[in-house]
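The other protein chains are all here in position, but one chain of the complex has been omitted.
Right, chain A next:
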Amino acid sequence: MQLPESQVAVLEAASADEATSVDALARTTDLPPETVTGAAFELAEEGLVAIEERVDETISLTDEGTTYADEGLPEVRLYEAALEAGADDDPVSMGQVIGASGLEGPQVDIALSNYARKGYGSIDSGEITADPDADPGADAEANALETLSDTDDAPVDTVDVDAETLEQLDRRGLLERTESTVREVTLSELGVTELMAGIETAETIGQVTPDLLTSGEWEDVEFAEYNVEADAERVEGGRVHILRQTAERVKDVLVGMGFQEMEGPHVDADFWINDCLFMPQDHPARTHWDRFALEHPTHIDDLPDDLVERVERAHREGVGDDGEGYRSPWDEEFARALALRGHTTSLSARYLAGHEIGEIEPPARYFSVEKVYRNDTLDPTHLLEFFQIEGWVMAEDLSVRDLMGTFEEFYAQFGITDIEFKPHYNPYTEPSFELFGTHPTTGELVEIGNSGIFREEMLEPLGVECDVMAWGLALERLLMLMYGFEDIRDIHGTLCDLELLRETEVTY
């Protein structure tokens, strides 16, 4: 009869007199164990061999167990430190002994909880005593660890440790029991007969070649079987950065809602960043350290003169019959100072002023997802530079209800519903709202943005004669809500972890 190469090898290596394990067959045939197992089952199907299965239990030390085998059990180390400190005579302060023992972290608790149990002494009101008669050399658990430290995956019945001690070590998480199925193969009578009759190896083909195809030879060959279950080599391939993906999704949603994209300078004059937004020049946020002023260059060359004049008038006198300005200084030189923009509302100011793409007629919707810069404390949820989602809608007679409806639609696209609007204060919007939403997985109420209707003191100098409502939100915040990341620094910036970026689940 004809059989594939691996089956022939297994058949020849097996014996009719004694059962041979798959591992042993693999060594003899120089085939991978999974190939041998596969071949053996095929042969058994043909009745050429018989397979017997049994379950073996093996044990080996866990990492923690290995550590203790090397360094000693924490309670033994504690006992030794206690003896050293003279606790066999008088009680000694626990802190002192623990310090001397070199135990750290969870090991301290482990040492304390086993200390008395195993008769090394007692612990009472922060003091420790040592039993002079205790003998660490007779500690069954310690000795068992030492015995086991030389073996790996040892069958449980070959280990010279009593069952009770093993049980104790298992409870302490110091050893690991593994059950494995061992298969043994024996030649059947049929197998022996067929072998005597002679078995040919069927020709198998590894690779499809041009020659094989053009010659037509492929019709007569058998293809070597692969282990189709085995893991293949790992490839990474490219992928779009997870924060970019989130930004793209936001852009898709906003474009779908009728928003046009804005862009503009990262380094900009305070005039566009703050003055146009009716932020008084002595506002804490403008003198505050959270702003990144530029050392070089220091000032913008040109600002539109007529706009500067109108903005200054709004700051000093207010807008409208009944308006009041700020009782704050206003200086053009101060407005010309350059900084890294603290928000992309500077872009909104530029667009609304007609400075970027000419006059914008209502109705209009604009957005950007661009970087902003704040000199805040760098921590797991705050970066010095992050992306701000900025959006505004310009139309006649917009109401607070329009604002709420727009944001409900937007956030619903990201699974955030039940938005709450908390009335808030913002120098350039009135009314203003902080937006809160329910976290899709944890269910807690989290701040998800800031919004409002631009003040007339901002819009009038910019030449806008209808209503504009606007909102802003940190993209990173949305990302963390969507993915549950804990430290944004792993994602954004040169401290990023490639592994995390590679492994993050794809969302859509």
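Worth a mention:
To be clear about the criterion, a residue touches a chain if its C-beta (ideal position, glycine included) is under 8 Å from a C-beta of that chain, and two chains touch if they have at least 3 such contacts; residues count from 1.
Just so it is clear, contacts and distances are computed from a predicted model.
The chain not displayed here is annotated in its UniProt record as "Phenylalanine--tRNA ligase beta subunit", chosen from "Phenylacetic acid degradation PaaB family protein", "Ba3-type terminal oxidase subunit CbaD", "Peroxiredoxin family protein" or "Phenylalanine--tRNA ligase beta subunit". The chain that is not drawn here is touched, among residues A:P33, A:P136 or A:G318, by A:G318. Of the candidate positions A:R27, A:H266 or A:H439, contact with the hidden chain is made by A:H266. From the options A:P423, A:P440 or A:G484, the residue with contact to the unseen chain in the full assembly is A:P423. Touch with the chain omitted from the figure is made, among A:N274, A:Q388 or A:T406, by A:T406. Per the touch definition above, the residue from A:I51, A:A116 or A:L384 contacting the chain not shown is A:L384.
Although one chain is hidden here, its contacts on chain A can still be listed: residues 234, 236-241, 243-244, 248, 251, 254-263, 265-269, 282, 284, 289, 292-297, 299-302, 318-328, 338, 340, 362-365, 371, 373, 375, 378, 383-385, 393, 395, 397-402, 404-409, 420-426, 430-433, 453, 455-457, 467, 491-499, 501-502.
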